[in-house]
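The complex appears here without one of its protein chains, the remainder shown in place.
== subunit A ==
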Amino acid sequence: MRRNGPLALIFHTIFVIVMVAPILVVCLVAFTPEGFLSLPTNGFSLRWFRTIANYPEFIHAFWVSLGLGALSSLVGLLFAVPAALAIARYRFRGRDVLAALFLSPLMIPHVVLGIAFLRFFTSAGLGGSFAALIIAHVIIVFPFALRLTLAAATGMDRSVEMAAVSLGAGSWTLFRRVTLPLILPGVISGWALAFIQSFDDLTMTVFLAAPGTETLPVRMFLYIQDNIDPLVTSVSACVIAITMTALILLDRFYGLDRVLAGKGDTGR
């Protein structure tokens, strides 16, 4: 195969710079010592990170986001793991329809989901509640939890399970002692990817959150709508740092390329 020529490398360099620039500029501006938006030319300062402490609504929103992401991903997995095992192992009528239904939240615009959930939970008397946010987030993280669990379950060696059954293991013991440990890397990565999706969602959550249940992206969005100042860049820098940490863990555990390429779509 031919190597990249100089023109290709120039294109590549510009491309990468443009891809990184917006993220980099947010992180740089966060360290400005000035009272206004500017690149830190006279040394770095943590003043805007300290200022976050004076805004309890950001800190509260952070805890809401963290709890919401952790819980909804966990609940999503409770539903997704059995469903993934069924889709990976059995050929039954309606299997393709079910798989399509379970992946459909990827296809439906989040603005439509937000509206549908707002209408639904308001008529159910749950409008603006944390419970409503959890249920809504379970739906949007479900495809990610399902896909990674499915990939793990499809690639699993069944002979160990057969050995366990022949030794007299009951179905619960079989799942707990054999199947679950074998698919655990996929399940944990599914949880992490689901967490990131939930932690970052703005479009759907902005319809459902009420004061008190605002998540961090919602709080940031509402803040940016009024004015953009260095405070919101330091909050963004923290969010980027958290996501990066999750990404690195995900990469170590599972391989980021596999996660992003979404290998093993419906196990076909």
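Note that in this section a residue touches a chain if its C-beta (ideal position, glycine included) is under 8 Å from a C-beta of that chain, and two chains touch if they have at least 3 such contacts; residues count from 1.
Just so we're on the same page, contacts and distances are computed from a predicted model.
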Protein name, per the UniProt record, of whichever chain is missing from view ("FOG: TPR repeat, SEL1 subfamily", "Redox-active disulfide protein 2", "ABC transporter permease" or "Neutral metalloproteinase"):
"ABC transporter permease"
Give the residue, chosen from A:Val64, A:Ala80 or A:Leu148, that touches the chain omitted from the document.
A:Ala80
Identified contact with the non-displayed chain, of A:Val25, A:Ala163 or A:Leu180:
A:Val25
Can you list where subunit A touches the absent chain?
1-4, 8-9, 11-12, 15-16, 18-26, 29, 37, 78-80, 82-83, 85-87, 89-90, 92, 95, 98, 101-102, 104-105, 107-112, 115-120, 123, 135-136, 138-139, 142, 196, 199-200, 202-203, 206-207, 217, 220-221, 224-225, 228, 232-233, 236, 239-240, 243-244, 246-247, 251, 256-257, 260-261
